[in-house]
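Report on one structure; see the data block that follows.
Of the protein chains in this complex, one is absent; all others appear in place.
Residue numbering begins at 1 within each chain, and the chains themselves are lettered A, B and C in the order written.
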């Protein structure tokens, strides 16, 4: 057992930490002020972002999330870090609202790149994967639907019907994150192809150009009042969107396997970023607790504040270890071996972060709810991740199923 | 012991319930859509609100929050309901985002009217109280400050210095709710007058015309991304605001007593409205739990959802009884007799509501975080009330102090 | 709405409070020391108890739990208090380990007396009810079984088979509280009579003399290490226990209705006694917090101790109001009208008490776990009531069922 980061992870951590401090943090507040003021229909990316991306690419701090060394025509080869190494970097990036994007490590592009890398055709890779890897375009993932409980993916109603050498998409998706981004060029759409097939062979994933006829972004959805521009979360209708059959990723009916592969590392990334946010919130809480005075004492010395700070530290440290172990399981045992661990972190981390950030908000008084601190936004991120990529309840179900598997069920006497 | 509402409360409840269903609910969604789209600087009140207010006034459903029958020149006499009776009505109003205002029962006007009624001079009453009672103008309350821990009111830095027959105000306030409202005409400002006086005789309350020279609304503050127009929450600077001495409410140095009187009933109102919101959230949760299907079952039959619904019901019912008892104590024993009870509800209810609404959000999936349901807004209301009018920690401190009072302290050996 | 106790309840409260202080408390510790030292097979009642009972009977503080004025040959007529009045007295009794018994108000006799009063034949009443009402004998209730999940009463395996003019009992029961008491003379046994009848008409309740052939107390069960002598909790086997048919209470197959009637008030009693215990624990916590010093301060001023004391106060007060309301509903709307309320308190109160007592234990350090304070015993009482009379989960299920009843279920598409 060894809890120390590898030298390589440690080295990259030092480098991205310096990059974020020197290059990103000085401009981040202005960036956020600009994008927060954008209303629906006004999304635009402040130019500083492309400048930062160019610097990061030049510094080799690029596509760090990829476990493989991937060569990209016209772009740098990714370093190929194990998940356990990348996790540490993701935590650091998570403290910033834009660092992930600067290092070309932001969702949903990361997952979409993984999908295209492993399952995309050469043509799909050339058209979509390479520009994504170079950071030239962005993408969206269209899975969740407004009209059904999407926690059960088999509920999905949108269709992807094969019609000769074409595939025709219909339906309505929402929470399509990133679709508002001016550079979003491609959507990965998931729909029902064959309801008569096996439960896990009914759906297809399709690459949809953002400007394909029939694709309409109906509206951008606020999350707890935040539009999250310039990428945002869209409700998108697909109305007889007709594409050549080679827009399908893999084969028709193959979506579930692809989706599974997409979600393991993505959940580790999300969770480590959230841990970074929770650490940031705890730092704010400590600073506030020591610098504000009430009733003649620093807040830290009032009531249960110290205990809450200790509880936050313990919750964060436990959650981090759990995520690192999940990443290590992904690296050493693959998706199946990490199944329970990944579901565990998906429950533990957002709940932990929600609690820690709520505590930090409370220590900040009204300011904690405003935009003067990153806390309101951080809370919203944590809260939304209790739903995104599978709600708590579904992941608890996975953990319980694995836990109970060794035990023989009682004979329930045929009752319902 | 008798847990039944009085016939009078029951009758009024029936009437406002019918009014809200017939008059308010049909227009509320459109109203909210309009005001939510307003950015800072664009606040305006949709005309339907004044129409509704006129109808409510004509129906005698007006100023219900006042425990006394108060005659108003040119307006209806208030019915004069005990707090325990009004509490039941406040719960009903709390389910709507605008009903309190329609019945001229919305904060901070209610508290400001109580202050002016009990402590205002005849001139102040004529100039500010009567238009407020008639619903012609609105008001703000300027107490909390950005630069100090306002949970300890003695931290207050803004000043209200007597200079001959004038009083001069300086300082910066924030979370001045209502100041963004186009009809906001008067601010009640609290500031430090005499730092050499007794701890509770140092501050003054002053009526400040919204357009007094030196009063500047620096910005409107978002709460978890919500600007809460058209009233909003402002950061306000007071820069040598010079007013005649008779702008002081009561006497200089008398603010603490006035503030105390203001807060008891106001906390009951807030809490009962929140209970209404929590009930609304639970209804949404139940409806969703029975109408959405996943894994072949209604959500209600999955995992711990039923238990959470039961927990919500138990939490709401307990909290409601606690508030009603606090209201009854206010009615029967006055502010001092209800001190602990009021602090108790101020902790219990917002925390309870935050939890119930969070549960309802979870059952709604991504929709719960959007504006498609009243849940994100309700959560924000509950969360902000864990800070407004005294944070949880301060109220827990009051409850503990009263609880421990009968016990003799250990001799701590002179240590700090 | 009126939260004041009735004058009658207030008067009786004053009287039993004085009786407990003057008569019971001075002897209680010695009593407990005696009975705690008793091992299985050694149960005996210290004589002081019968002396106290005689005094209580003479003072008219007797059978207070009965909502009706019941005349007893050779005993005092019970005062006939509404549940809401008695609840206040039960709280006071709950602070003492023996007061309930002194006032002839202890479980399971109370429930058994109610059953015999409402459903017993004149012969059963003369033989068992009257001596119970006079406090001459004690009783047990044999329902829960070791081999099945007794939370689902239809699981019951013990049988009560009608054989001509006899009824024959077989099976094994446990947690038969009171069966160890030297004066226990009668058991009320519940068993399966007709598995072909309607789900709620299959079981019978039978009066079983403690010394009937075939009745064997196999062992006394410890609860968290406590044997709870001299009454205790037994595991009892019934081996061809043959009784005349008139030992059946009501009619064969009628047990469920009887059991229901038994449980409403009984749960109110249990809950109010637990509230008394929680208050006692909070008092101990406060006394300790103020009298012990660590790090130069009374414990009350360390860390989150004050907040926990405040939280305990708020939890107790809410729970008490909920129980009083449930009692009031029983009084005004009967069992059906109070169904949800009774299930609510059965979840809320033991969990609340468990938490409050745990907090008090923590403030007492190791002493809190010992027998030097009533806390370890109180915790065990609270914990066991999360299981006795239906586990939390069953009662949450009742609350949720009632809550969801108004909502139409989704069509689950025929899936399991």
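Brief remarks follow.
In this text, a contact is a pair of C-beta atoms (placed from the backbone, for glycine too) under 8 Å apart; a residue touches a chain by one contact, two chains touch by 3 or more.
Quick caveat: nothing in here was measured; it's all calculated off a predicted structure.
The hidden chain makes contact, of the residues C:302, C:345, C:360 or C:404, with C:302.
Only one residue in the set C:63, C:83, C:139 or C:380 touches the chain that does not appear here, and it is C:380. Among the residues A:289, A:339 or A:360, only A:289 touches the chain that is left out of the figure. Residue-level contact of subunit A with the missing chain is found at 1-6, 9, 84, 282, 286-287, 289-293, 295-298, 300, 306-307, 309-311, 313-314, 317-319, 321-322, 324-325, 328-329, 332, 340, 344, 347-348, 393, 395-397, 399-401, 403-404, 406-413, 415-416. Across the interface with the omitted chain, subunit C contributes residues 39, 144, 146, 148-152, 155, 174-175, 221-226, 233, 292-295, 299, 302-305, 358, 361-362, 365-371, 376, 379-380, 383-384, 386-388, 391-393, 396-397.
The set of subunit B residues touching the chain not shown comprises 303-304, 306-308, 416.
Convention: only the chains that are shown with their structure count from here on.
Centroids built from CA atoms put subunit B at 37 Å from subunit A. Residue positions 306-307, 416 of subunit C each touch two or more of the other chains.
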